[in-house]
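Take a look at this one; I'll ask things after.
Part of the complex only, each chain left as placed.
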Amino acid sequence: MIHLAFFARIAEICGTSERTIALDPAANIAMVWDTLEQEFPALQAMRPSTRAAVNGSLVSFEHRLAADDEVAFLPPVGGG
Amino acid sequence: MLAITDEPLDILAVRAAVLDKTCGGVALFEGIVRADDDGTRCVVALEYEAHHSMAIAEFERIARDVHVRFSGARIAMVHRIGRVRVGEPAVVVAVAAAHREQAFLGCRYAIDELKMHAQIWKKEHFSDGSADWRANDA
């Protein structure tokens, strides 16, 4: 399994702040995102500005996933 | 004190966290929710959300940087999440140093870094009932 965490506008589009999905042995982050885009087409416009973190560390969309990874999808920040 | 909280911010507590006998100056910055007006609608509140562990890790990175770059300056930084009304602080940063130059520079550095890199998001709530997420300028 992989644990997904969504924030801000991405969480609103997905209608939830977290979800669990089955791990595809070949899965990288881009593949997970593509799956989400099919379910939530509104995500497409957000891809260029979205960053991903695995277990709290920023990674590229090519990053390969392992069992029990926590993947966070992070829109552009707005703190302060 | 590096924290994210859904409670109103306690400025004196943030300040007190950096004071010691070696400190000759404290620079403190508050980011306050402003009644921003785009001509047709006016901000009435901001709603903040954070990736708690990533944001705190970023605060810790910033605190280490401030200490190293600004002559051992001590920093406290607290960001509020949830709904914050106009006039209330959303973030408070305090930096104490032996001399004011380092306190000012450290404080400015910290809030700039927080705004660029901390995993925190902001939704603007307007007087007409509409709302939208708003990213910081890159």
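All chains are identified by letter, namely A and B, in their written order; residue positions are counted from 1 within each chain.
One rule holds for everything that comes next: a contact is a pair of C-beta atoms (placed from the backbone, for glycine too) under 8 Å apart; a residue touches a chain by one contact, two chains touch by 3 or more.
Predicted, not measured: the structure shown is a model, and the values here were computed from it.
Enquirer: Each chain kind shows up once here, so list its copy number in the complete complex.
Expert: Overall, the assembly in this file has the formula A x2, B x2.
Operating definition for what follows: only the chains that are shown with their structure count from here on.
Enquirer: Could you state the distance in Å from the CA-based centre of subunit A to that of subunit B?
Expert: 26
Enquirer: Can you list the subunit B residues touching subunit A in their complex?
Expert: 31, 48-51, 53-55, 57, 79, 90-91, 111, 114-123, 133-136, 138
Enquirer: Where on subunit A does subunit B make contact in their complex?
Expert: Residues 5, 7-9, 11, 49, 53, 56, 72, 74-80.
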